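One protein chain omitted, others in place.
Read from first to last, the chains carry the letters A, B and C; within each, the first residue is number 1.
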Amino acid sequence: MSSQLTPEILSTLERQAIEVPSWAYGNSGTRFKVFTTPGTPRDPFEKIADAAQVHRHTGLAPAVALHIPWDRVDDFGSLRDFAVEQGVELGTVNSNTFQDDDYKFGALTHEDERIRRKAIDHHLECIDVMHLTGSRDLKIWLAEGSNYPGQSDMRARQDRLHESLEAIYARLSDDQRLVLEYKFFEPAFYHTDVPDWGTSYAQVAALGDRAMVCLDTGHHAPGTNIEFIVMQLLRLGKLGSFDFNSRFYADDDLMVGAADPFQLFRILVEVIRGGGLGHPDVTFMLDQCHNVEAKIPGQIRSVLNVQEMTARALLLDGDALAAARAENDVLTANEVFMDAFYTDVRPALAEWREARGLSADPMGAYAQSGYQQRIEADRIGGTQAGWGA
Amino acid sequence: MSSQLTPEILSTLERQAIEVPSWAYGNSGTRFKVFTTPGTPRDPFEKIADAAQVHRHTGLAPAVALHIPWDRVDDFGSLRDFAVEQGVELGTVNSNTFQDDDYKFGALTHEDERIRRKAIDHHLECIDVMHLTGSRDLKIWLAEGSNYPGQSDMRARQDRLHESLEAIYARLSDDQRLVLEYKFFEPAFYHTDVPDWGTSYAQVAALGDRAMVCLDTGHHAPGTNIEFIVMQLLRLGKLGSFDFNSRFYADDDLMVGAADPFQLFRILVEVIRGGGLGHPDVTFMLDQCHNVEAKIPGQIRSVLNVQEMTARALLLDGDALAAARAENDVLTANEVFMDAFYTDVRPALAEWREARGLSADPMGAYAQSGYQQRIEADRIGGTQAGWGA
Amino acid sequence: MSSQLTPEILSTLERQAIEVPSWAYGNSGTRFKVFTTPGTPRDPFEKIADAAQVHRHTGLAPAVALHIPWDRVDDFGSLRDFAVEQGVELGTVNSNTFQDDDYKFGALTHEDERIRRKAIDHHLECIDVMHLTGSRDLKIWLAEGSNYPGQSDMRARQDRLHESLEAIYARLSDDQRLVLEYKFFEPAFYHTDVPDWGTSYAQVAALGDRAMVCLDTGHHAPGTNIEFIVMQLLRLGKLGSFDFNSRFYADDDLMVGAADPFQLFRILVEVIRGGGLGHPDVTFMLDQCHNVEAKIPGQIRSVLNVQEMTARALLLDGDALAAARAENDVLTANEVFMDAFYTDVRPALAEWREARGLSADPMGAYAQSGYQQRIEADRIGGTQAGWGA
Partner (left out) sequence: MSSQLTPEILSTLERQAIEVPSWAYGNSGTRFKVFTTPGTPRDPFEKIADAAQVHRHTGLAPAVALHIPWDRVDDFGSLRDFAVEQGVELGTVNSNTFQDDDYKFGALTHEDERIRRKAIDHHLECIDVMHLTGSRDLKIWLAEGSNYPGQSDMRARQDRLHESLEAIYARLSDDQRLVLEYKFFEPAFYHTDVPDWGTSYAQVAALGDRAMVCLDTGHHAPGTNIEFIVMQLLRLGKLGSFDFNSRFYADDDLMVGAADPFQLFRILVEVIRGGGLGHPDVTFMLDQCHNVEAKIPGQIRSVLNVQEMTARALLLDGDALAAARAENDVLTANEVFMDAFYTDVRPALAEWREARGLSADPMGAYAQSGYQQRIEADRIGGTQAGWGA
C-alpha cells in the first residue's frame, strides 16, 4: 500500500489552482434543447458571484475565465473589482468567432479579407479587455472549418490562419500569451482548421515563445492517448493550458473525471512527470457544461475531482516505479501505478480542508449554505445567461 | 465494363420514392450557432411548398415527413389538401419527446408515471394526426438517456419503455405502423435508451408485426458495418425504414452520400439483395440538416444521390459475382462489385429524366426557376422555422 | 464514505468463481512477433498445472477453459483427473474454426457444404470432449467473415450459420449449453458473421433455451456502452458468459481492468443489478493474452482485479442511489456511484484472504513460492505452447 499524503504532497496541493469558466454557470445544452434552471445568472457579475462560491468552499478555484462577447460589460474595471470583492480574480479571456453571421464560413481563415480583419479586430478587443482585467492569456478556440469535401481550400486557410494569428500575436504585451486550442470535430463536420495538437503546435511555433497550445481533454479522436500528447507538449515547451472536462464519445463537456477517471489520473501523472504541476506556464482550467446537473455544485465536484486525482498522482512511488521499469517488470510497474490510483485520498483531503478552515465536505457545505435558495429566489426576470446560439 | 441502365433497371428506378423531412427546410445548426437563411419557411405550409419543389424537379420525392409539434397546425385536413395541390403527400409522422421541460430526464422511460403518461399521450395525438394526414408510419426517435454513470436505472427504464411502447402500439390501426429509431449517442452522453439495432429489434419484436426498426445511417459507432445491419434486419423481417444522411464523425446530418459514397452503395446493394428496394415495408426517408448549404437544392442533391447510387447498385452483375464467389476469387468478386460502383450513371439518368418530362439537370432547373428568389422576397417577417431548441 | 465490506458482501464474494483460459499460459503475440518466455508449458497438463497456481493463491479460479485442438490429448479422462489432483476442474470448451486451411473463407458459414460439415463435425467432437471433461458450455467464437466488399454473400452466410448452429445445438445434452461469442472486428476486416450482440442474440434465440450469448469485453466498437449490453442481455435472459479482458483500441486482450477500471466497475454493477452475480447461467471467464508480461502472475493479477471490482460494485449504496434518482439529483446519484468505486477495498480483501488461509498478497506469495523458478528449470526442450498461427 502507498503511504498517504505527506507534507510535501500537501504543500504541492496547496499551490494548486484551477480556473473555472464563467459560461459554466449559464445555461447550456445540445442542438436539440437547452434546459433552463432556476437561479441561473443573468449577467457576468452574477456568474462571478457563482464562481466565487466554488472557491469559497474548495479553496481551489481562485480565477474565473471570461468569454467575449458573452461577458462583455461596460466597465471591466468594476467587474474586476467585483471579482476581488468576491475573493476571486479574472483569468483567461476567450474569444468568440463562431456566432456572428459573418463567420458562417470562417473567421481568421475566411477567404474575404474584410471578415478576417473583423475577426482579428475582435481579438484585439479581447487583448484590450485583458489589460483591463489583468488577464495573462488570450485563448483562441478555432471553431472554423467546412462541412463538405471541396467546400474550402484547406491549404489556403492554413496560410491565412498564420497571418491572422501573427497580427494578433503582435499586439500582445510581453507578459501576455496567446493559447491556441485544437479540436478534432464540431461545429464543422468535414474539416476543422486546427484539428489536432500537431497543427496547433506548428502554428504557435511559427509565432514565438509566448504562443502556446491549449489541450482540451475532450477534443481528440477515439482511442487517442492524451497523456502522450501532454508529455510531448511539455517536452516541447509548448503546453500552455488545459481545458478539463470529460466525455464518453464526442465533446460531451461532462465533469472532469466523470467518464474515465483513470485517464485523468494518467494525464496528471504526465503533468507531474513533465514538471507542469504548479508551473506558471501550465494553466489548469475547466471547460464544461452542466446540461442536466446543478451548475455550482457541478463545478465544486469538478475541482474536487481534479484535486483528488492530483493527490493520487502525487502518491506514485517513483523509486519503486523506476526499479520495476529498469527490470522491465511490467506487472510490478503497473501495480505501483495502480496502487496510487486505487488509494482512497478522500479522507486525508477532507482533514486537510478542515485544517485550512474549509468544510470537510464542500458539496454538503454548499448545499447547506442557502446560496442556491437565495439565487433562485432573487434571480427572477431578466434573461438567463447562455450561449445565445 | 458493366452494361448500362437496362429497361428493367429503369423500371425499378421508376418506382423509387424518397420521403423528405419537413424540418430540412427550416433552420438548423449546432449547439454553438444556428445560422439563418433568407427565404426560410415560417410555417408547415411553406415547408411543404419547398418540399414540393424537390419532387417537381426530380420526380423522386412524393411525400413529406412531418414532425409534431414543429408541424402542428389547426387543421391537418387543409395541410393535406395543400400538399396534394402541391403534388406531394404527407408521410411519416415523427414525435418529439426531447424539448419539453418535463422530459429533461426521460419521457417514455421516465421514472414518474405522470410524465410517461404525458409522453404516451403525445404519441396518441400523433396517431390522431396520422388519421388526418393519411400517414402510415409513426416514427419514434427515443432521444432519452443519461449523462452520468449512476444517474439512472437503465434496466428499469428499458422495462418502462416496453410498457409505454405497448400503450402506443395498441392505439395504432391495422394499417399503421410504429417505427423505432435507434441512436448510438446524443443528446444523452452516457447512455441512450435505444442505442443500437439490437435494442430496437428486441423492443419492436416484443410489440408485434406492425412494429419495425428505423435505421438512420448516421447513428452508429465508428467502424460499424451498416450494410450488415441492413442485411440482418431485412433477414429478420424488421427493417421498417431508413433515415438517410451522412456523417464523418457523429450525427452530422450531412447530405446522404456526401461523406462516404461507397458506403451508401454497399447499403443499397444489401437493400436490393434483401428484397427491400421498392418493397412497401421499407420506407426511404432523408433525415438531414442543411446548416451551411442551401436547403432546397441540398434536398434535390440528396435525392439524386440516392437515385444515382441505386442505379449503380442495380448494375451489379449478379451472375459474375456468384461465379467469382463460388471459386472464392476475392479479386474478381471485388472487381465486379467496384465496376458497378465506378460506372458513371449520370448521363443515362439525365436522359431518362428528360424522357419523363423532367430537366436533365434538376439542380440547374431549380436555380433557374426563380423559386428561390421568390421566397426570399416574399418571406419577410414572421419567425423562421427551426427546431426551437 | 461507504461502509466497508459487510458479512453479506463477503459471503457473496465467497461464491465468486472465474474461469481461466488454458491459452493464457502459452505464448501469444501480435502478427508481428510472438515473444517466448522461459517456463512456458509444452502441453495441456502443464497449462493446467499453471492455472492451478492461480487458484491456489487466490481461491478465485477453480476452473480452466480448454481450447480444441490446442488442448487435444489422447485421454481427456486423465486430463480431468490431473486437474482434480491440481485442485481445479475443466470448464468451458472452446472450438476453433479459424486455423485450418479449409477455413480460409469460412467454416460454419462456408459456401461449400463439405467444409461446413467438417466445421460442424469439429463441434460435435468438442461436445464429445465435454462429456469426457464434464464441461457444461461449448463456446463458439465465429472468426469468420470477409476482407473485401463483394467478396461474400453476407445474407446467405447468415442463413447457413443458422443451419450449422442448429446441427450443433441438436447434439447437446440437456445439461449442456451453446454460447455464441460476437466480435466487432478481426481476423476478418470488412465483415464478420457475428459482429454484434444483436446478431448473436438473434441467432441463439432461434436455437432455444440452452443457447446463450457470450460477451467479450474487448469486442465492441469504440464508444460502445458495454454495461448497457450487459443489462439488456440479462433482461432478455440470454447472457451466458463473459470473456473478460481489456483494451485501449482493438481486441488488445490486456488484463481485465487494466485499461479502463471504471468501465469494469460499471459492468459489474449491471451484473449485480440484473441478478447475474453468482447466477449459474452467467459464467465469468478471462480471455486474455500476456504478450509482454509474466503469464501466471498476469492471471493472478487479473482475477484479483475482478474480485476487487466486484467488491466495490457490491458496496454501492442502493438506497441512497434510489433516493437520489427519485429526485433526479444527478450529482448525488453520481457521487453515490463514484463513492463505491473510489473506496479502497484492497486491505479488507487481504484480511479476508488471510482468514481463508490464503496469503494477503497473492502476487508476492506466488513470487516467493519458487514455482516460477521450478518451471523455468524443468521445462527445457519440447515445443512451447502457443496458438500455432
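Basically, contacts are C-beta pairs under 8 Å (C-beta built on N, C-alpha and C of every residue); 3 or more make two chains touch, one makes a residue touch a chain.
As the structure is a computational prediction, the values presented were derived from the model and not from experiment.
Q: Would you mind spotting which of A:V20, A:V330 or A:V345 touches the chain that isn't drawn?
A: Hidden-chain contact among the options goes to A:V330.
Q: Specify the residue from the set B:A167, B:A294 or B:A323 that touches the hidden chain.
A: B:A294
Q: Considering the complete complex, identify which of A:W70, A:F184, A:F284 or A:Y342 is in touch with the unshown chain.
A: Answering carefully, the residue with contact to the hidden chain is A:F184.
Q: Hey, which of C:A24, C:I229 or C:L254 is the one touching the hidden chain?
A: Reading the full complex, the residue touching the unseen chain is C:L254.
Q: Of A:P38, A:P69, A:G87 or A:P149, which one is in contact with the hidden chain?
A: Among A:P38, A:P69, A:G87 or A:P149, only A:P149 touches the chain that is not shown.
Q: Residues of chain C in contact with the chain that isn't shown?
A: Touch set of chain C with respect to the missing chain: 28-36, 98-99, 101, 104-105, 143, 146-149, 151, 184-187, 189-190, 222, 247-250, 252, 254-255, 258-259, 291-293, 387, 389.
Q: List the residues of chain B that touch the chain left out of this view.
A: The list for chain B reads 1, 222-223, 225, 248-249, 258-263, 292-294, 297-298, 301, 308, 330-331, 334-335, 338, 341-344, 346-347, 363.
Q: Which residues does chain A use to touch the chain missing from this display?
A: 104-105, 111, 146-155, 158-159, 184-185, 190-192, 195-199, 201-202, 220-225, 227-229, 231-232, 234-236, 262, 266, 270, 273-274, 321, 325-326, 328, 330, 333-334, 336-338
Operating definition for what follows: only the chains that are shown with their structure count from here on.
Q: Let me have the rounded angstrom distance from the C-alpha centre of chain A over to the C-alpha centre of chain B, please.
A: That pair's centroid distance is 38 Å.
Q: What is the distance in Å between the mean C-alpha positions of chain B and chain C?
A: Using C-alpha averages as centres, the distance is 40 Å.
Q: Which chain B residues touch at least two other chains?
A: Correct list: 104-105, 146-149, 151, 184-185, 190, 222.
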